[in-house]
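With one protein chain withheld, the remaining protein chains of the complex are depicted in position.
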Amino acid sequence: MLTALASLVGLLVLLAAAAVPLGRRRQGGAVVHGACLAAAALLALLAAAALAVGPPEAPLRLPLGPPWSRMVLALDGLSAWFLLLLGLSGAAASLFALGHPPGPARTLPPYPLFLAGMALTLLAADAFTLLFGFELMSLASWALVAAEHQRAESRRAARLYLVFAAFSALCLIPAFGLLAGPTGALEFATLRTLPPEGARGAAVLALALLGAGAKAGLVPLHAWLPLAHPAAPSHVSALMSGVMTKVALYVLARLVLDLCGPAQPSWWGLPLLALGAASALLGALRAALEEDAKALLACSTIENVGLITIGLGLALVFRGADLAALAALALSAALLHALNHGVFKTLLFLAAGAVAHAAGSRALGRLGGLVHAMPVTAACALVGALAAAALPPLSGFAGEWLLLQALIAGWRVADIAFQVAIAATLALAAMAAALAAAAMVRLFGVAFLGRPRTPRGAGAHEVSAPERWAMILPAGLTVLLGLFPAPVLRLAEPAIAALAGPVALAPARGLSLWAGDGATAYLPLVAAALLALAGAALAFAVRRRSPLPAARGPAWDCGFIAPPAHLPFGDPLTQPGPAGIAQPLRRMLGEALLRARERVDMPEPGETRPARHAAGFRDPSLPLLLAPAAWLRERLADQGERLRHLTIRRWLSLSFATLVALLALLAWLEAR
Amino acid sequence: MPLPWIVVLLPWAGALALAAIAAPRLAARVNIGVAALTFPLALLLLFQPHGVQGWTRVDALNAPFVALAAFIGLTTAVFSAGQLDAERFDALRLRAYHAAFQLFLGAQALALLSDNLGIMWVAIEIATLASVLMVAVHNTPAAIEAAWKFFLLCGVGIALALFGTIVLYLAAQAVGGAGEAGLSWASLHAVAAECDPGLLNLAFVFLLVGYGTKAGLVPLHAWLPDAEAEGPIAISAVLSGLLLNAALMAVLRAKAIVGANPEAVAPGPFLLALGLASVLLAGVSLWRRADARRFFGWSSVGHMGMAAFAFGLGGAAANLAGLLHMAGHSVVKSAIFFGVGLSARIKGSQRLADIGGLIGTHPLLGWGLALAIAAVAGLPPFLLFASEFLLLQETAGRAWWLALPLALGLFLTVAAKVAALQRLCLGDPTPDAAEAPGRAARLSAVVPLWLHLGLALLLGLLMPPALAGLMAEAARIPG
Amino acid sequence: MTFGQLPYDVAHLLGGIMVLLSFVLLYQRRVSAVIGAFAVQGGVLAAAAAWQAWVQGSPHLYVTALIALVAKAALIPLALRALVRRLDLHRTVETALGIGPSLIAGVAVVALAILVVLPVTARVAIGTREEMALALSVILLGMLMMITRRNAILQVVGLMSMENGLILAAVGAAGMPLVVELSTAALVLLAFVVGGVFVFQIRERFDSVDIGFLEIHRGERR
Partner (left out) sequence: MALLGAVLAQLLHLALLLAAAPLVVGGTRWMKARLTGRRGPSPLQPFRDLDKLLRKRPLLAENASWISEWAPHAALAATILAAALVPSFARGMVLAPAADLVLLAGLLAIARVALALAGMDVGTAFGGLGAAREMSFSAFAEPALILCVLVLAILAGTTNLDVIAATMREGQLGLRVSLALALLALAAVAVAENARIPVDNPATHLELTMVHEAMLLESSGRHLALWEYQSALRLTLWLALLAAVFLPFGTAPAGAGPLAWVLGLLAWVAKIGALAAVLAAFESAIAKMRVFRVPEFLGAALLLALMAAALLFVSTGLA
């Protein structure tokens, strides 16, 4: 099986090479994306098989890589779980790209490479291969983010993206180095035997959080994400948001939960809880305020990454407190939500791509009323949005239910500091979930409901059949994952047992999710069936009493007069725009957390210019993190330049001084 | 004649011949021919039995680098042939240019191959003198300034290195190594433990400052960025690709001798300090560069710093990282100079602001350059990723307090390179110069560029086991 | 060979003269006088080499002495004079650091050289010890001269003076292989030629050999 997976990765790399000449042909895109579709589907199949029958035992050693560390591949429950997500999302994204009008030829080769990089990261069984795949994935996706490099903001996003990717690597490599210590071992099997302790462990934790967190988009290292994810072609955005962030979280879980060994103290979870909660809140709030559909989805990704991180952090806390069952619960929440989010976020990004293509814009302020022109896209997007809003019985709710249950059980940790921290996290997670629902309602309501806002938007049309299927399939999967989370979760049992302790089991019984002995259960199938039953009975009863079909008439609109003929979409002033819908949250939370500001430019009486209302926000990570870093860099560069402007004689003096200083140092050392 | 001498003397014979050829086309062909003849011979060195033969030695430490240098010499000769018409040399300069090129190649091969430290010194001095006039060959004020600085700083440095060599000889003399043996690296290495540690220390300081100047270690680096930014670009390519390696190898050999004496002051921390200073200053200075070639000159400072840092850390793994880093840097940096040279010619300027949007108008060049810059920034799948990975990992594992500044310097460097990459390759294309280079000129830059990328990829991912074994053996030599 | 013996005394004397001449180079203002001092230093170097050849009984050092005599004492100074005449630099008097500070720095450098060399050379023959200290003094003084001069020609002279110190060190270390010394001498000549070419170029380009003019033209200067 590993051989098959490895050759699949190899084929993807070869495909990337072949895509260079293929890109010049007319059917090249179809060939490449078709092959990617097949490869991704195979990946999903193999991963599912590995999860079902148990992963292969022996690692696969490849004759590749640098001489001191030949690549080692292995598959265990954890990596197979994420590989499954990669396969599912990758297949949907490739299918979408197949039906999408071809982009520029330069976007073809990086795409298979991107898939290969992610797969390699997941399959890696040594640190070098892991980082290799990780950076390959970043480099390939950078090329895709920079696809529209003529636009300055696209270039800026790409630059920030690659710089953050390098930052991740520069944190993760020392993390592995610290883990290995002077032995220099890189293979995971060896690293597991060297669990770090004390300050060394803390340093590994901090570096892993910085490195993987920067790639996953954890606050405060998230500034690049809402810029970079939307800049790529939509099917790539889908993968970046849906899968790549999960790969980063996989690295985090692998490092902190697996390689550092099970004997780490409880407090290791606290930084994860704090960063996760901050990410969830800030991401959801930004999602509720963003006015670009893809940026909104990217911010929602930050939120979900935060939720998953909370789950991982809780697992650490519980494991440190010897509460294996609860650790399994928290870990299951993280894993299940990772899978679910990957699928529904892929769906949503594909829908956003379909909208951007069909309606000519992804700015919410230029969309509207698309539910009529694009019924299939609208329905799929609705499924995705409702899942993202964590509504039962869709998949998003299952994961969040587990997470909330794990958080609620946090009081079982017998330390009041942990209890209060977990309770606060619980509140923030709940708030983030509600904010996410608000953001999703706003996304769907503004883009698909109401009236069109531009002529181009009014002329939208439904997308091609492959694109529709690329949305229908993940939409169906979202429903299925929502209805059957328990059997799916049981597939993750090897991963849970490996990370939470050998006795830990998946919190699933039959078809229901189970929050531990004596605790509550969530029966999605029952809930769904009862909902359907209630709905059907209701419809039947109401129809009996009220059989008349609905009549159509102009909207009442609180008595506003019918719009004049030159306003074909009605009076735009009577339809709230994206900024208007965001107004309550902007004022309630945005002003405090995101420095949101509203400015009204009111002309004096007698002036003929229109009044203008501008609203915006500034993410605090920019002024608090990036700006000081850039300032510091500039000051350092100033100093460096002052050195450069020395005259030749001064340079000679410097050489001379170096020599004298070294001689003096030598004399001193010898005298000691 | 033993093979090492052939590898040295063949280019020198070529240099003599080229000094007489004034026909541009013929000279360029002879230049390529000599380099092409040298390359297989240098490859043969890999299979030579290791050991000392007179003044030369072949061991794991130098054979791969000589072969690599011969390869880069060949590709650079090809590149140079394509760009010759743009240089507009008169007959004298043309002859001097080609002669200096081959003289340089032979000298740096000798510097790597010589076992006699005096000969090594002589070879490095020849290489310096051969290149220094070429830096000034365009006779612009900036070029003369750069060359004068190069001449003075390296002249001083090399003098100090000679003094260090003499002190080393004195140290060996006291324990019975007089005459030839007193300068033989092999015998010095063998008797180092009995030598007077004070003399060894003294020698090391002078050798470090002397050869460190040539290797461009901060604060002795001032000549490097400017020298690489002036003169024919082929000279820049071999300067950064080969001369720096030869100089750093000399430092490494010196360190090996001093390090073999347990009573001497440990040489590692000196290298660590200079290396770290180089990485950090390069990381900072890259942000203010407006000139593409100076930018990559500064990047050479950073990379040499990294290699020096690795050698300072010591131990087989870190030494291996340093050696691989040197090799990777040679391959990739010369590739970058090919690409930058061609783009500067296309755009009629080597300012970063005047070059842009290459992937749109010249995809082969643009993507090649983009990949090369990504490679030099240490992104996979190229060799520099592997070496930086190993270096950072070793540093973190053995001396975590050093990993922080190192990672910081690396981060600054990478970020600056990403910015330069996007500046050069992405965005809207900048206007071209009036005179576009011909197809041959473009091919002569792009083909070597991609060839070097291929080599960097091969070495990074699929290093042949024999070569890998050789490198591992080399990494154990300096200790 | 200890203090009080003739071989040692003469070697010591010659080395001392070289250091003194280095001081002359350091403070002399007039270009022609500097060249003169440099020629004398070359001559003394030749004498020192010849003396060592006689003392050590190694005939190849005579070759070194001869080269030093021809190149350092005659050829290079003559060429320098020709250069100065051609470039019309007679009246240009170059001051740099100021004579007092230069001399103080020079004394400090000599002290450093002695302090550094003497303690670590305990196991080396005593004559060589002194020779090394003096040679290092000459080297460092040459470097100091390069630092304190703004004139390109005088910087070349400084560099050459450094090389004098190197040769002094090389002949002092008994048994240095001939080839090294030969090639060193050849390279000194070559370096001189290169430096001379540069001086010409600089003069041609900037109408001055004051490198202050040169530095304005550094690439990428803001």
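Chains here go by letter, A, B and C, matching the order in which they are written, and residues are numbered from 1 within each.
What we mean here is this: contacts are C-beta pairs under 8 Å (C-beta built on N, C-alpha and C of every residue); 3 or more make two chains touch, one makes a residue touch a chain.
Since the model is a prediction, treat every value here as computed from it, not as a measurement.
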{"item": "Displayed chains contacted by the hidden chain, counting the whole assembly", "value": "A"}
{"item": "Of A:371, A:498, A:626 or A:665, the one touching the omitted chain in the full complex", "value": "A:371"}
{"item": "Options A:539, A:602 or A:622, residue touching the unrepresented chain", "value": "A:539"}
{"item": "Residue touching the undisplayed chain, where the options are A:20, A:38, A:105 or A:430", "value": "A:430"}
{"item": "Where the missing chain touches chain A, by residue", "value": "368-369, 371-372, 378, 386, 389-392, 397, 401, 404-405, 408-409, 411, 414-416, 419-420, 423-424, 426-428, 430-431, 433-435, 437-438, 440-442, 444-446, 449-451, 515, 518-523, 526-527, 530-532, 534-535, 538-539, 542, 545-546, 548-558, 560, 570, 573-576, 580-585, 587-589"}
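Going forward, only the chains that are shown with their structure count from here on.
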{"item": "Farthest chain (mean CA position) relative to chain A", "value": "C"}
{"item": "Chain occupying the middle, per Cα centroid", "value": "B"}
{"item": "Chain A and chain C, separation of their C-alpha mean positions in angstrom", "value": "68"}
{"item": "Geometric centre distance via CA averages, chain B-chain A, whole Å", "value": "42"}
{"item": "Rounded Å distance between chain B and chain C, as computed from the means of their C-alpha atoms", "value": "30"}
{"item": "Where chain B touches two or more other chains, by residue", "value": "148, 152, 156, 160, 198, 201-202"}
{"item": "Residue list for chain C, restricted to those that touch at least two other chains", "value": "116, 119-120, 143, 146, 211, 214-215, 218"}
{"item": "In the complex with chain B, residue positions of chain C that touch it", "value": "116-117, 119-124, 128, 132, 135-136, 139, 142-143, 146, 152, 155, 159, 162-163, 165-166, 169-170, 173-177, 179-180, 183-184, 187, 190-191, 194-195, 197-198, 201-202, 205-206, 211, 214-220"}
{"item": "Residue ranges of chain A touching chain C (in the complex, touch as defined)", "value": "641, 645, 647-649, 652-653, 655-656, 660, 663-664, 666-667, 670"}
{"item": "Touching residues (chain side chain B, partner chain C) in the complex", "value": "116, 118-119, 121-122, 125-126, 129, 132-133, 136, 139, 141-142, 144-148, 151-152, 155-156, 159-160, 162-163, 166-167, 169-170, 173-174, 178-180, 182-183, 196, 198-199, 201-202, 226, 229-230, 289-291, 294"}
